[in-house]
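Following: one structure in structure tokens, then a few remarks.
Not every chain of the complex is shown here; the ones you see sit where they belong.
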Amino acid sequence: MNKFEVRNMDLYYGSFHALKNINIDIPEKEITAFIGPSGCGKSTFLKSLNRMNDLVEGCRISGGIKLDGVDIYKDKMDVNVLRKRVGMVFQKPNPFPMSIYDNIAYGPRTHGIHNKAQLDEIVERSLRGAAIWDEVKDRLNKSALGMSGGQQQRLCIARALAVEPEVLLMDEPTSALDPISTSKVEELATELKENYTIVMVTHNMQQAARISDKTAFFLLGELVEMGPTERVFATPVDKRTEDYISGRFG
Amino acid sequence: MPEIAATQTAADMTYAKPHAFLPTGGSNRRAARMQAAALRWLVRMAALLTAAVLVFLIGYILVMGIPNLKPELFAWEYNSENVSLTPALINTVLMTAFSLAISTPLGIFAAIWLVEYAHRGSKLVKVVRVTTETLQGIPSIVYGLFGMLFFVTKLHWGYSMIAGAFTLAIMVLPVIMRTTEEALIAVPDSYREGSFGLGAGKLRTVFTIVLPSAMPGILSGVILATGRIVGETAALIYTASSVAKIPSSVFSSTRTLAVHMYLLSNEGLYIGQTYGTAVVLLVLVLVINGLSGLVAGKLAKR
Amino acid sequence: MTSKLKEGVMQGVFTLCACVSILAVALICIFLFANGVPTLFKIGPLKFLLGTTWKPGNDIFGILPMILGSIYVTAGAILVGVPIGLLTAIYMSKFASPRINKVMLPAVQLLAGIPSVVYGFFGMIVLVPAVQAMVKSPFFKTVLHVKSGKGMSLFTAAVLLGIMILPTIITVSKTSLDAVPDSYYEGSLALGATHERSVFYAVLPAAKSGVLSAVILGIGRAIGETMAVVMVAGNQTWMPKGLFQGLRTMTSNIVIEMGYAADLHREALIATGVVLFVFILLINLCFSLVKGGKDYA
Amino acid sequence: SADSAAASSAPAEGTAASTEAAPAGDFDADQDITVISREDGSGTRGAFIELTGVEEKNADGKKVDNTTEAAAIQSSTNGVMTAVANDETAIGYISLGSLSNDVKAVTVGGVEASAETVKDGSYVLSRPFNIVTNGDATDPVAVDFIAYVLSKDGQAIATDNGYIGEDGADFTSAQPEGKIVVGGSSSVSPLMEKLIEAYKTVNPNAELELQTTDSTTGVSGALEGTYTIGMASRELKDSEVEGGAKATVLALDGIAVVVNPGNTTDDLTVDQIKGIYTGELTTWADVQ
């Protein structure tokens, strides 16, 4: 089953044509990786999946993006609900400057849950879900900014889980992390795909090869090739993909 | 709601299915939307209030003042009939120039030391920071008292331009230091590295690369200081006093425009002229702000 | 080597310039304290600081009413200025379109540039009668039981000062709001929060220390303001009597009486300046503590 | 009343808003009186409290200022005028030379405040404007200028500007050259300004600089030599006289007791004024 279906999508930043006629299906409960050289539009595309691009002035989108068959750019789609359903984890861990507990509870509170017991439960469940509960359970009231980078990133994942999304978008979630933290986050992603659809941008081809089910290669705003990860890496159809994978540029 | 015992293992805690707690529609959405609307309304009202106060204030001064802008208010020489503001205006310019001539080099050099030379965390830096902040917080009336006790009385300068200028120079020194410091910090380190990498010494790097790049920021600080000097009253009545003539030497007493306005208003004999003077003062402030806007624009362009 | 010498000499010059502010503060301390502290002891420190009567004609110098006056007026100004200023800053930083900001920013700068004399004039002629009319209104008499309110009062001074500190509050808060990394805002949006909620619950807490600095700077400005307060506060030397009664601040006390004071009276006024200066030092201490805390985090 | 052209024309526009706030006719006399006073040490206040009896000697023979604590303090003539013009219930006192149409001067014991009544002594509230020198003046310009000020011409200028001068003698300038500095009281300053301007036409050789500060600075400046001639709107303090200051009366200034134009009270006795300023009479009904 496809979670997202993108058809004939174009995106402009002002007069700059950043994404060109993208057609892609993102399967449910799998990890889809986006690779490509810097500036090719990976982040841009990721952000249009939960309409974070709405914030960018001068950004225009045409074509259709359907989530579970519903066009997310149609008027009756409430962006806040969309973003609740399609969570996002950013390149640089961005915990709020508040306690660990409040970080996780932020989302549920936003969506109207104020009952202490219920919040407690959500916090624990999300932190466990992000495989960080044991490390932080004794200091839930400490500031989240005191954690290490890898912990912060897992906290951000926990924060995203706390609003019970269906999809998790991750934009280079490990590029700011050390190797050990990176492998923890990668493990986590592999676990999470049981319940969530995961879309991940990475500039690290090894990472894409290690954990993703499908891989999409972007170049200069075009989707060059998409397919099962092994196939894309082993026998790329497009010459450009092959060049990129074999390190001829980028 | 499902109860989950604390003893459950991590594996059990993974999400069986999403949508356990959080309904995506209905009353929660409405509450969220109402909260958003309320907050939006709140900030708009506050901004409106601020704008209204300003418009009312300016409007009031203009309405009361413009009819009083008669030509004799701008006569070359002051006398008790025309209460001309021209000498006060010229004195304001002189006073500003004099104070800035003292405080600008001091402030810029001090900032250079703080940013380019001082070791972060050294004792002296801390003391300089604390004293600069102290200076910034001192009210003008206290500057006035100090100027009177030190420059006027102790140094025997009398009520004079020089006493006023030194007092004001100390008063605006922290303003110039702070803005210059920020401007210097904003200069990318890559410029410095580039220069050092070519074998240039520190002094050359500072004067030929760093300072020119920081110039717009420094200039905006100087303009900020100008604004404070132009609007100052309390620190000047006790130091420069009030002669409504262009001074013949730095030891002559002089009055700036703000002091002029204050004195005009005092005895209630020249209320109309006071409003007229207020308009000129306002225009002066506008011009100064405009200048700083221009400089800031230049800065943005680069 | 000459270039080494030049470097050394200039470094010395820079260091000396940096020390000017130390020298200035030292001089200010010495001259104020040297003139004020002996007076304090001549009058008696407790009599001076805690005395409730100020009658220079009869050689009674108690400045407690003025100390309280300064505190009340400042607190009032903060109550008026901070909410409005902070909300305006939030509006300008996170809600207003660039077009609106293009007008608002110079407007706020203008507000900051207007000399205090002009504010005072405005307060005296516009605010005082307005407050007078307000307290005389039936609503105040019957509902709020305000029997004898005056136009020149704590309330009026607080409102006027509240307006005067607006630019400080707005610019400092706005700067710190602008400095909050977008990542907080985006993080919140990505959780499905509305723009407004994101701003108030994710961005604002992150700007906390900046807002606190704004408040402290506002306090500093309010407590030090002179020319404007004199014209609207009533300046009675009694112990502050109520929101709609006049009172006198330390700054007013100095500027009102300096002109005619002689001998001990004059020294007592300088001593008032010393007390004011100590207040400012305390406020600055708070300010550095707040800022120090930020650096630490 | 005020003869100064500047005083009568300009302020009329200046307080257009305020006259609406206090419409005449329906004055409610039950209202509390808002008492406006000048600051402690002000020359105007000193004379006012002495002449009205607000200042009394206590048992030890020391003078005590009984001005009510409730009196709002304004630090300038204009402050008092504006406060009174904007408050129906207010009362204040100001220099007669500054009186304008925004406020109403009441008659005191039935006598109108004017130059004539002050001069003939029937109006009781007045105070001296002093010029102060360190001992006797020695500077030739100062001597010549003081002679001019006290002459017929000089005193006429005082009278023309709403202050009260003596008759004085005829004056011919010795035309000395040089520069002197006159400085001090801001209330004396406007009159001094006129005198200096007039004197310059008589003796163009001299240069006179005027610094407006305050009475105390005027006296101390004269003693220290920063001012050749000081100005004070009050009597000299004992310590100042001991320091060698010598005061000469330049002119008398009447003190007008002023109320809001909307106030129906037109006359007050000295006792009533004292009652109001000592806080015994608190509403206008008590007075009327």
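Labels for the chains are A, B, C and D, by order of writing; each one numbers its residues from 1.
The rule we apply is simple: a contact is a pair of C-beta atoms (placed from the backbone, for glycine too) under 8 Å apart; a residue touches a chain by one contact, two chains touch by 3 or more.
Note that the structure is predicted; figures quoted are calculated from it, not measured.
Stoichiometry of the full complex in this file, given in the displayed chain labels: A x2, B x1, C x1, D x1.
Going forward, only the chains that are shown with their structure count from here on.
Using the average of C-alpha coordinates as each chain's centre, A ends up farthest from chain B.
Of the two chain pairs shown, B-C and A-C, the one joined by more C-beta contacts is B-C. Between chain A and chain C the centroid-to-centroid distance comes to 48 Å (mean Cα coordinates, whole Å).
Here the spacing of chain C and chain D, counted between their Cα centres, is 34 Å. Touching two or more other chains at once are residues 126, 194, 197, 255, 258 of chain C. Residue positions 15, 82, 186, 213 of chain D each touch two or more of the other chains. Taken chain by chain, the contacts fit none of the simple shapes, being neither an open path, a ring, a star, nor a full set of pairwise contacts. Taken together, the chains touch in the following pairs: A-B, A-C, B-C, B-D, C-D. Looking at the complex, you find that chain C touches chain A at residues 181, 183-184, 186-194, 197, 201-202, 205-206, 208, 297.
The part of chain D that touches chain B in the complex is made up of residues 4, 6-7, 9-11, 13-15, 76-78, 81-82, 94-95, 97-98, 100, 183, 186-187, 189-190, 193-194, 197, 209-213, 226.
Per the touch definition, chain A reaches chain C in the complex via residues 50, 52, 55, 80-85, 87-88, 90, 92, 94-98, 106-107, 110-111, 143, 145, 156, 159-160, 162-163.
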